[in-house]
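All protein chains but one are shown in place.
By written order: A, B and C. Residues from 1 in each chain.
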Amino acid sequence: MPDDAKTYLDIYQTMVTIRQFETMAGEMFAGGKIPGFIHLSIGQEGSSVGVCSVLRPDDYLTTTHRGHGHMIAKGADLNRMAAELFGKKTGYCKGKGGSMHIADFSIGFLGANGVVAGGLPIITGAGLSIKMRETDQVAVCFFGDGAANRGPVHEAMNMASIWTLPIVFCVENNQFASTTRTSYACSVADISTRAAGYNMPGISVDANDVLAVREAAAEAVARARSGKGPTLLENKTYRIKGHFEGDPQKYRTEDEIASWKDKMDPINRFATVLTKKKILNKKKIQQIWDEAAAKVKAAVEFAEKSPYPEPEEALEDLLVNP
Amino acid sequence: MPDDAKTYLDIYQTMVTIRQFETMAGEMFAGGKIPGFIHLSIGQEGSSVGVCSVLRPDDYLTTTHRGHGHMIAKGADLNRMAAELFGKKTGYCKGKGGSMHIADFSIGFLGANGVVAGGLPIITGAGLSIKMRETDQVAVCFFGDGAANRGPVHEAMNMASIWTLPIVFCVENNQFASTTRTSYACSVADISTRAAGYNMPGISVDANDVLAVREAAAEAVARARSGKGPTLLENKTYRIKGHFEGDPQKYRTEDEIASWKDKMDPINRFATVLTKKKILNKKKIQQIWDEAAAKVKAAVEFAEKSPYPEPEEALEDLLVNP
Amino acid sequence: MHERILSNAEALAEALHEEMSRDERVFIIGEDLISHAGIFGQFKGIPENFPGRIIDTPISETCIVGSGLGAAMTGMRPIVDLHFSDFVTCAMDELANQAAKIRYMFGGQVSLPMVIWCPDGAGIRAAAQHSQSLEAWFVHIPGLKVVVPSEPADVKGLIKAAIRDDDPVMFFQHKMLFRKEGHVPEEDYVIPIGQAEVKREGKDVTLLTYGSGYYLSADAADELAKLDIEAEVLDLRTIKPVDMETVGASIKKTHRGVIVHEACLTGGFGAELTARIQFELFDYLDAPVARVAAKDVPIPFSPPLEDFVLPSVSDVVEAARAVVYR
Partner (left out) sequence: MHERILSNAEALAEALHEEMSRDERVFIIGEDLISHAGIFGQFKGIPENFPGRIIDTPISETCIVGSGLGAAMTGMRPIVDLHFSDFVTCAMDELANQAAKIRYMFGGQVSLPMVIWCPDGAGIRAAAQHSQSLEAWFVHIPGLKVVVPSEPADVKGLIKAAIRDDDPVMFFQHKMLFRKEGHVPEEDYVIPIGQAEVKREGKDVTLLTYGSGYYLSADAADELAKLDIEAEVLDLRTIKPVDMETVGASIKKTHRGVIVHEACLTGGFGAELTARIQFELFDYLDAPVARVAAKDVPIPFSPPLEDFVLPSVSDVVEAARAVVYR
């Protein structure tokens, strides 16, 4: 696992890009440019980038309704992402999917999912397919703490274990499932303890420390790639924004949010580390944020300029052989 | 928990009754008297009777496709059971349910289930209902090792845990789910280890030792009754008969079956214990078997003499207010 | 009678308050109910007024419905909130193989007084997995009743009927209708399950509809009136059992029918209703029964696509004109 300055800078840049993208998405939603509803991953960049930083382009990834960060970290094109969120023809899914149903098969990104835990059965199949095709790909599945209480998680972890599938189950415990606290809905404090019930390693990490995530993910991915089977990785973090944009958030206080924002922000924490290591300085930081802002701005422009699909296009893309 | 001779004799008698009932059912099926398919619990009497011996009549129970033993242990009427298996009008369900869908709500027996793991969501509701109605009932759910790999088990155990519901989850690990060995399909050797993932106690017992089951069940039931929440109890046993009557059983050898039949039979083992304690002797044993045989014979006669339902009765009992 | 105007969400909340006060066995269970008093505000006041009787669950649709089942079997009267009706998919075994069949399989030993409350429908750009209208599946499962009200007064009367009913009732409410307003009587009344209502009389064609289709049909009737076509608007309200008496009376008068629903066309409830109308009323029909429904694709995200897929007022007008001028 390369641990050089360039890698670190890449990681930092990706985290900032995600933050800028999500910030833009929130603004565009508020401004009525993005239809439907969107779920932002601000504050969770340590998880998405930490994990994806150890993946290959041909590795598979599934994610959730809160998947912009994972998708960017896996290498997606911001223009086509933005266009999809805007419902435009040039979007990844030609406007048919939107934020909750976006995918890029060219980078192994098998899709977001509007059904909580919907990605887990799918990743089992991706893992099985890898094993049957005898490649050394790895399949990673992001899911939430809320998802962790759904049945498909159990079935998927059992299956992956008995067949030693090359899967990393990555649960992002951001302490909430919509309005519901994880501490209420989940019977264990560390979701990773459930791994023992499937005879697989389980580990919980402070996911606002991107390098801690990267290290744990590297181990899990190496294990999977070398045919030793699945791992349950719990990335502990905090959802800074509402469940969806516009969420009244009566279930928590401003103070609680602020305490995470101030001290725990994964991007700032990493910047501090890199500054100490002399890989970053104030100027460079500003430059990275500016560059990310420019890329995101360009993506917005691309999306805005792109046409909506023609109504009749709604009838396309259902079947290969109608 | 009473541990006197009378209690032991009751337990022994119930085990023998189950064995005789199941043996009869196998014969009647082979003779074409019982339609459909049936799943016998021969060899698993230690589990059913051990658990039910610590239950009250008003406690709830759900079971599976292999539920005759549980039902008898909970106190069901053999005549109405046999009649139901035969598809007769006098059966528990007027012939509508058969072996896989039999129930007796008057004794808290909330039903067998043809869907593997189908009882687990239901037992959650029974447990919740107990809690809301503030009674001190307990709800027990029998399910198989195969069922243990289905998603509803996970959801039910999590829910029962967070709400400290008065539930005993009793998994009967009889080493097979149909043709599939538990050692293949289940990612852990002891299913009870999964309890930790729900922050509840888990225990595995040798279920061919009825007193071991009784002891473990007593603790779990006491825990539930006193408001301390659910327990996962794994009863380790062995399915002596095929999955269903008529099963070609290519997945195991006669020798394997014989080794269990000979040394592990829960009824014989208990007889040995009781004989040592001078509670039983050869004559008494014979008498108990004969009495059970007579009861079962009477049940068969009842069933045989009973009429089939009239065809048009098929249209009844669907809705309370059609 | 003075006009008391409530929204569909308010009508529901009022009825729930009344029923929960009346019968302490009634409770509500589902995801994220308490903090927002229901994602559409439909449970307003319930968390404060009935603490412990509105229960937040983990995300576990299978066990949420299952827990309703088990509670119903043991003396309670649960209302199970499915959050989005699309997630019935995660509880189909509990609905189709358990709730619908338990009473029957067990020979009538037990009843299952439960309501499965399902907000459904499209129009909020929520895309394929949060926009469906799946009521037809449940019509095809013996043992369930299916109610799909449209107007606030119907919501109040029918949710009360559903709660008091001893059988499992699937209760669908369209997301886009929660803010729709209408007169709601103040008193405690029940609208029997299985009773349709002619909401506008007409002699030229019957628009047979339910749920969101009612509003499309009502608007279409206005448009048709301008074309001198008098459309009768028949709001089925319950689709299982369906009120063939009221349907028959209307078709015998108009001799023409158009069925309007938002669920996609193929295999939708319109098919069943058409089949019955043409069978039972063949000689009264002067034209084939037409169906107006969503196009046969998943609901797409982008606004022009979604709008194109969903049935519109003009689709209803066109269909009605086609059968009338035949």
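Just so we're on the same page, a contact is a pair of C-beta atoms (placed from the backbone, for glycine too) under 8 Å apart; a residue touches a chain by one contact, two chains touch by 3 or more.
Only a predicted model underlies this, so the values are computations on that prediction, with no experimental measurement involved.
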item	value
Where the missing chain makes contact, among the chains that are shown	A, B, C
Per the touch definition above, residue among B:9, B:115, B:257 or B:285 touching the missing chain	B:115
Residue of B:13, B:135, B:164 or B:178 touching the missing chain in the full complex	B:178
Listed residues C:70, C:152, C:213 or C:298, member touching the removed chain	C:298
Residue in contact with the excluded chain [from A:18, A:42, A:85 or A:103]	A:103
Contact partner of the left-out chain, one of C:33, C:90, C:208 or C:324	C:90
Residue ranges of chain A at the interface with the undisplayed chain	60, 91-97, 101-105, 110-111, 113-115, 118, 120-130, 132-133, 139, 151-152, 155-156, 158-159, 162, 316-322
Missing-partner contacts on chain C, residue numbers	86-90, 92-93, 95-97, 100-101, 104-105, 127-129, 134, 136-137, 139-140, 142-143, 240, 263-264, 266-272, 274-275, 278-280, 282, 287-291, 296-298, 300-301
Sites on chain B contacted by the missing partner chain, in the whole complex	35-37, 87-88, 93, 95-98, 100-101, 113-118, 146-147, 149-151, 177-180, 184-186, 248, 250-251, 308-315, 318
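Note that in this section only the chains that are shown with their structure count from here on.
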item	value
Chain whose Cα centroid lies at the greatest distance from that of chain C	B
CA centroid of chain A to CA centroid of chain B, Å	45
Geometric centre distance via CA averages, chain C-chain B, whole Å	41
Centroid spacing, where centroids are CA-atom means, of chain A and chain C in whole angstrom	37
Per-residue multi-chain contacts in chain A, two or more chains	149-151, 184-186
Multi-partner residues of chain C (each touching 2 or more other chains)	57-58, 60, 62-63
